[in-house]
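What you see is the complex with one protein chain gone and the rest in place.
Moving on, here comes subunit A:
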Amino acid sequence: MAMLTTLVCFARVVCLCRAHYVTRLLLSWCMNCRPDVQIQITMTNMFLYLDKRDTMSQRSERRGIHVDQSELLCKKGCGYYGNAAWQGLCSKCWREEYQRARQRQIQEDWALAEKLQREEEAAYVSSHSSSQTQPPQSHSQQSLATFSKFEEKKTNEKTRKVTTVKKFFSPSSRTAPKKVPPEKESEKQEKEEKLQGRRESHGENLLRDLKGIFTQPWEMASPTEESHEGKAPSPSITRQSSIETDRVSRDFVEFLKTLQKPGREVHKQSRGFIESMGNKKDLSAEELSECVQDFYQGMSDRLLNHFKGSSEKVDRVMDQVEKYIMTRLYKSVFCPETSDDEKKDLATQRRIRALHWVTIQMLCVPVDEEIPEVSDSVVKAITDIIEMDSKRVPRDKLACITSCSKHIFNTIRVTKNEPASADDFLPTLIYIVLKANPPRLQSNIQYITRFCNPSRLMTGEDGYYFTNLCCAVAFIEKLDAQSLNLSPEEFERYMSGQASPRRQDDPAAWPQSGSRVNPALSQIHHNLKLLSNLEKRQQQVTEGAQNLQTELAEWQDSVAREVQEILERYPLEIKPRASAIDAENVENDRLPPPLQPQVFAG
């Protein structure tokens, strides 16, 4: 590398001598033998330089091109030549410098993560210990410590409040109120509510919401903000998200460590890319998508060709890169204000709500929800498709769709007892989407289309399910009387809410069709029936018990009465004993006296 650097420097010197063709020859030779980006960039710059030289006048050119010998040397003064691409250092010094910076970065990341963890724990402990009225003696030390932390937290919050207010009112700040549609406001409020801890008071929530509304979304997720977070008290508005981004970046760094040199470069490029995206917030969604896709393409090309990675390995790296980048960019590129995604979201949501009356029969869905396993899977599928909105990485969103599809296949398989074909799958998916009405469906689809790694989206299994979801949405948008096998009049009446397909059935069929429409309702009916049965049986039992009790009492009485009667009828007479035991021994006194012990002397 050092040799190449000197070569470049040499090329510059030659360039000074106006030997154009020699320079170009040299440069092209360099490029052929070392297709290294860094060097290429320098070279490209030089080409530009040379082109400029060609067009510019001699004088200005001389002024522009003149480079002092000392400027070419390494800034550290080690005697080697430096390189502009390495901040004027030579390769060796640059590597040292870069390593140190990277180590520092990693340590900071760790420190930040640990700090967040500690804070979280402290908050947890303090919320517990403060609820105790009399902390036991042994815990007093600890609770004191946590209490001081709690206090600290409070003051932090206070200062934050002040800065928030300041930010809110200061005219110079970039947080000038923007027009925010009311739906978005409520949506954001919801988001904020999810993010914030349970301990904060309502007033603070409100302030934070305001801040959330008036801050540019970019500011909340930009990597620069994160670096501020290390110094400032961590604003809890981004706490949860920053914990997530931190976790993702830590995972990313850990993963790249296993790759050594390519890993370092991947990390560097990814960081650089995120920073460069920070300057492009004014671009349209399509242009942003182009940037990200270009980056994916460039990265995978490079991994494949330069580092000679196997395609599986490259795929794995690209997954991680996607996760890292999109977690960071999510807030700024998901449903961007430059696009009309949000309008489409609302339109779709309204449309699905208006179609609430569509039944399984109309769509010819081969699913029998009377079977408990099937209705279970239906619920799971609905949950999965709704959950998609909560994920940040396109691939995770795809995974939700895939999981939803698997549940759908299960319902079909259980109902029809054969593998599901697309003829069965698509109507069922449409039915699930209609029932779930997933939040921000269009935004999610657009986001995945724009920012997912294309190789995954176009060919893999996930891509197939995603395509089906797109089809389902397209179908719902264009759905008309014909596609449900209804007459246009019927369709109109259902859409306007004048009639409901269920009420046309005879009244006897009503509870049945009702239960088919709502499994939970049928469950409730079932439970109610069970309960009333139980109640009846309990009544029977208590009646029986009471009967038994009275019977027992009667029996006791009757027994007592009987005993009494018998006693009365046969009174107990005890005759006096006829004589004493010895009475019959008449001649007692005739017996000789009993023998007496006698003492003999002798």
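Going forward, a residue touches a chain if its C-beta (ideal position, glycine included) is under 8 Å from a C-beta of that chain, and two chains touch if they have at least 3 such contacts; residues count from 1.
Here is the rule we use: contacts and distances are computed from a predicted model.
Asker: Considering only the chain that is not displayed, what protein name does its UniProt record carry among "GTP-binding protein", "RING-type domain-containing protein", "Sentrin-specific protease 8" or "Ras-related protein Rab-21"?
Answerer: Result for the unshown chain: "Ras-related protein Rab-21".
Asker: Check each of A:Glu108, A:Glu275, A:Glu370 or A:Glu535 against the chain that is not shown and name the one that touches it.
Answerer: Answer from the full complex: A:Glu275 touches the omitted chain.
Asker: Any idea which of A:Ser284, A:Ser311, A:Thr338 or A:Ser532 touches the chain not displayed?
Answerer: A:Ser311
Asker: If I consider the whole complex, including the chain that's not displayed, which of A:Ala85, A:Leu355 or A:Ala399 touches that chain?
Answerer: A:Ala85
Asker: From the list A:Gln482, A:Asn527 or A:Thr550, pick the residue that touches the absent chain.
Answerer: Of all options in A:Gln482, A:Asn527 or A:Thr550, contact with the hidden chain holds for A:Gln482.
Asker: Which of these touches the unseen chain: A:Lys406, A:Arg493 or A:His525?
Answerer: Final answer for the missing-chain contact: A:Lys406.
Asker: Spell out, residue by residue, where the missing chain touches subunit A.
Answerer: 37-38, 40-42, 44-46, 48-49, 84-88, 98, 268-269, 271-272, 275-276, 279, 293-294, 297-298, 300-301, 304-305, 310-311, 364, 406, 409-410, 412-413, 417-423, 425-427, 454-455, 457-461, 464-465, 467, 470-471, 474-475, 478, 482-483
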